[in-house]
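The complex appears here minus one protein chain, its other protein chains still in place.
By written order: A, B, C, D and E. Residues from 1 in each chain.
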Amino acid sequence: MSISSINARNQFRGRIKEIIEGPVVSEVDIETPAGLVTSVITTRSVHDLELRVGSEVIAFVKATEVSVAKL
Amino acid sequence: MSISSINARNQFRGRIKEIIEGPVVSEVDIETPAGLVTSVITTRSVHDLELRVGSEVIAFVKATEVSVAKL
Amino acid sequence: MSISSINARNQFRGRIKEIIEGPVVSEVDIETPAGLVTSVITTRSVHDLELRVGSEVIAFVKATEVSVAKL
Amino acid sequence: MSISSINARNQFRGRIKEIIEGPVVSEVDIETPAGLVTSVITTRSVHDLELRVGSEVIAFVKATEVSVAKL
Amino acid sequence: MSISSINARNQFRGRIKEIIEGPVVSEVDIETPAGLVTSVITTRSVHDLELRVGSEVIAFVKATEVSVAKL
Partner (left out) sequence: MSISSINARNQFRGRIKEIIEGPVVSEVDIETPAGLVTSVITTRSVHDLELRVGSEVIAFVKATEVSVAKL
């Protein structure tokens, strides 16, 4: 399936640096110009998407999930 | 209250570029080295944290909220 | 940007039935074979994606966001 | 405890098809008229709710967690 | 619909103290033994559930949505 655009406004393009695979969920660490972005997704998705170290991916989050802290 | 560290691993430091204030929630757009990050928080929080255009903030998300798309 | 696949495993294809537009976020109601699916996204995204009543869309959620209740 | 109604508007009734149990979280796959819905919940909840293959359940998500992609 | 139990382990029972209604989403402030708990839900849900100041409700969150900060 090809998707032309998504509403997740916060997108970070990068390359997978590391995958820590668990029995149910896996941690996917993505090197982006913004620094390391970490995602936890189902291990089944890791396999379905054929994610590997080096894969080019986009990490994204909904704006409603982003918290703000003041310095 | 001062918090020494949080578990939200995905943190993006930046400056508020724009605030669109609604009656209940507001959109806060933050300029970061990673590009524009958008957060939707309660308008009450905008006031409590005294957020203004130019405020230095950190946008952060939990790893479980980050989705991954393959290019 | 074209995305070949996303890890959001729970996808519901349908047609937009109604959009309630607010100053910051909007409610988008989507008619799917599974019934009505409701999404709240930023009004800016509604405009960026040029969503209108009748648009064909996919609603999706991360597996970690899905709760389970027993009958 | 009996709950008469919840605000999670997006509800999918179905039967559990598979449970992949991990040490902390488990994947619960639910067969619904809308197709397969996947949830990740704590393994403790799987036990507390006595979820088993064949259990009748409702999968639900908050509208703020639903993303929209345009085809 | 009556639900016997949900997997959302973090439940806070209380009484609604205030509702700030917006065109799309509303803020619902709930007085609980744990202090004030704030929820943002669709205004449609506020109406569907007939929520009013004084209504007895349960606020709940999934464990995967709870962040941890160290003092």
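Here is the rule we go by: contacts are C-beta pairs under 8 Å (C-beta built on N, C-alpha and C of every residue); 3 or more make two chains touch, one makes a residue touch a chain.
This one's a predicted model, so the numbers in the text were calculated from it and none came from an experiment.
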Touching the absent chain when the full complex is considered, from D:Lys17, D:Arg44 or D:Lys70: D:Arg44
Touch residues of chain A, complete complex, unshown partner: 20-27, 38, 40, 64-65, 67-71
Chain not shown, touching residues in chain D: 3-8, 22-25, 42, 44, 62, 64
Chain E, residues in touch with the chain not shown (by the definition above): 3, 6, 8-10, 12-13, 27-28, 30, 32-35, 37-41, 45, 49-51, 55-71
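Quick note on the criterion: only the chains that are shown with their structure count from here on.
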Chain connectivity with chain D absent, coordinates unchanged: one piece
Distance in touch steps, counted as few as possible, from chain A out to chain D: 1
Angle of rotation relating chain A to chain C [CA atoms, steps of 5 degrees]: 180
Approximate Å spacing (C-alpha centroids) for the pair chain A, chain E: 29
CA centroid of chain C to CA centroid of chain D, Å: 18
Residue list for chain C, restricted to those that touch at least two other chains: 3-9, 22-23, 25, 27, 38, 40-42, 44-45, 49, 58, 62-65, 67-71
